[in-house]
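Of the protein chains in this complex, one is absent; all others appear in place.
Then we have chain A:
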């Protein structure tokens, strides 16, 4: 290990990592004294007593040692996790600090030589390695903090706990305990390091020689790492020490980024010079190449230095409060850190604006890091959603920055207005990135809300008037694009995304005390109203054609959807209003917050209804006046209207609006709406039906649904009762109408709510016969068939639990006819096509159909579990179980093993099957031979499936069958009768009874195959009744197993294990809970005992 001179870097690294592994393996076996002597040698080496090369190797070894002992980077050793954990703790407690000191001393010992001489290559190597090691030590996952959490976490698999944080930004917090204080903080290390870096910097910039070399990079990384120091390492002295520490660092870092304009100019100058060089013909040959290379190096160095500076700011922002963050710079500069941050970012954005969007530049990265810094400052992780109070300077800085951001975004928008070669794929991937950026902007804007809102209002009004003045003569595209991005920014600033919940008014707007309580003068109200008014203008055909482009409408709809979720008729607003109307009388409204003012302004008592009306009319306009604009209409359907009907209090008003009933009437009659994309029609139907929950009583709700859907059902019945249906049906326009009708009905069916249940049931039941006719007619038109099946599935699913016995019988009969018809059309059918993709399509269509049918059966099943009807089904002689088994019998022949390869279908099928077998095992005995053997085959198949969930379900089914049979036969009944016993099949071969077969299979599985340990419990539950059913066979199999073992010890171990499997733990022959549990325990022990030698790898 001390053969130092070897030049082979890779070999060295390997050797040291092997040595580290060896050391770790033997960690507990070495005595302390042995370790002491060993580490003494290392120490000697790393301090440079044996020369520079040995020093380098020593440090290298320490590095591999640390990485080996850190759980996330350790190599697999086939040892228990506990062992790794113990090693980690031991190293952290006893050695890590020592290593740190050695490394630091090593670095110190060579640092001077590096700064003084030009040729200290080996020293540089050592120093770099040392810096890297320090960095690694600081990256250690410190756990033994002072808060005494020393328990070994056996379950976490070495993933850092703060993974969420490192996800958000690139900085990882360093939280060593207070034990490290004297070493890290109190010593002069930081000053030394900063000095070292400054020295390096000067030296390199003088000589024009590579300054982006590893040593400089490691030094910078280490400095950043020091910036992220936090936690109990700092004493609780109001952060004085921490402030001092950060100040030290900042004074070193500041040169990298301040003054921002100079830095960015330097970088950009370098760029342009470079481009100058690359443009010049290569006449200068070698010389220009040389200069070019140096230039590039210098440039990339400046960039990365600047980026690292930004990262350091981010690290500081993460560990400090905004106030402290701002204070830091005050002592060395006349302004605070916020100002620096803001100017820096403005500078970055300025550079960014001059670049083409697809050019990969440093400014992108810098902007993202700085945005993260703002986010870290404005939304610290520990204060969940609370507001962060910025120092006044911070607010000003945010205001300046936001103003600048908006301006540059607008500029970017108008500049990009005519790029229409945007690749749509690229667009979609960048949308989420854009969203993230916009929400960071929103945070900045909310930090300076007083400035941001009026600013946005001003920009909006300016653009709106410009559009009007243009009046069609000028090309409005640039302005349109500006309005587009303004709407996006404003939407993000004003409201949060709901993500399924009702978002609250952002705290900044909520808390912001308005200058005047008069709502008309509230800046937020002004901004919102001006946008709503602008949206309203899209109703005017003239202005619509001149400047409301589809893209602009998309932004408007998006804005309205987002905004209305937060502000429109919020229940909070109406409560406040009723309360404050009293307060008004008492003249006590002096301190109503801005948020309440806005909410009240848009509540149902004030302007809410007018705005709602406008929104609905705009929505109608997007359907009627933008034909074929699928994306826009999708936004209206899925975002805007869905968001509206999700809120009960909005529904109440919706149904009273004239515009809403206009939409409903148009939906029922207007041809334009039949031209919508079919799935949009589905969504629209759902929305319209859902809004019926806004009616006070169920009578009028049902009436509304009846009127709404009446046309559709009548139309469908009419189509299906045509005499020449067969001929007409295949015409494309008929297919289109049927498709649309089915989608609409499906949408309505999926909106089943107790209040509208009656009318939706009537809607479905009136077309049952028609659907059967259509099923026949369209048997070759798989797209129609699928829709039809989906409609039935959703309708049954929504209705089944409410139906009375009479109705249930009708529905069940219908479903059976449907199943029979479908099966008669499809069984044994083979599609022929030249195109493999069309064949695949046919296959996946079939799969979707079958899945729908299984869902149908599953929802029928649920009737036995959830039933709101008044009388019991049995009274009417219908048994759900019979029906579902019959259904399964129809469906199973259609399901080929090929189709079971689709994982979703497979799960659906097996969950239905195992449910049936578990709940109604008695039905199995009544199945005919064919159906029965089909079920068995699929069970066999399922047992060997790779999806452990499927295997689990099969085992549950087996358990149910076997235990049913055992209990029945024990009480002298038939059980599964002939199915269970061995039979001679027609060819005269002996066929085993099912339980014998499954006993074999299960044992085989348990003993010899690979499976997830989670399955052992379920397997035990299945095996136990199986053994009880087939005791003779079990004995025989056991004996066979024992006979097969050649090794005597194994033989006796196996005998004993088999013995104790069935006898230990007072296992008895009854199938009760106690025994199942005992058997589980026995089986686990049995497997642990024998699988090791039975299974040969």
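Things worth noting here:
One rule holds for everything that comes next: a contact is a pair of C-beta atoms (placed from the backbone, for glycine too) under 8 Å apart; a residue touches a chain by one contact, two chains touch by 3 or more; residues count from 1.
Simple rule for what comes next: contacts and distances are computed from a predicted model.
Per the UniProt record, the absent chain's protein name among "Iron-sulfur cluster transfer protein NUBPL", "serine C-palmitoyltransferase", "Eukaryotic translation initiation factor 5A" or "Acyl-CoA thioesterase 17" is "Eukaryotic translation initiation factor 5A". Touching the chain that is not shown, out of A:29, A:499 or A:733: A:733 (per the contact rule at the top).
The hidden chain makes contact, of the residues A:780, A:973 or A:1091, with A:780. Take chain A: the residues that touch the chain left off the picture are 416-420, 422, 424, 477, 480-481, 549-552, 627-632, 668-669, 671, 674-678, 711, 714-715, 718, 724, 727-728, 730-734, 736-737, 780, 782-783, 827-838, 841, 845.
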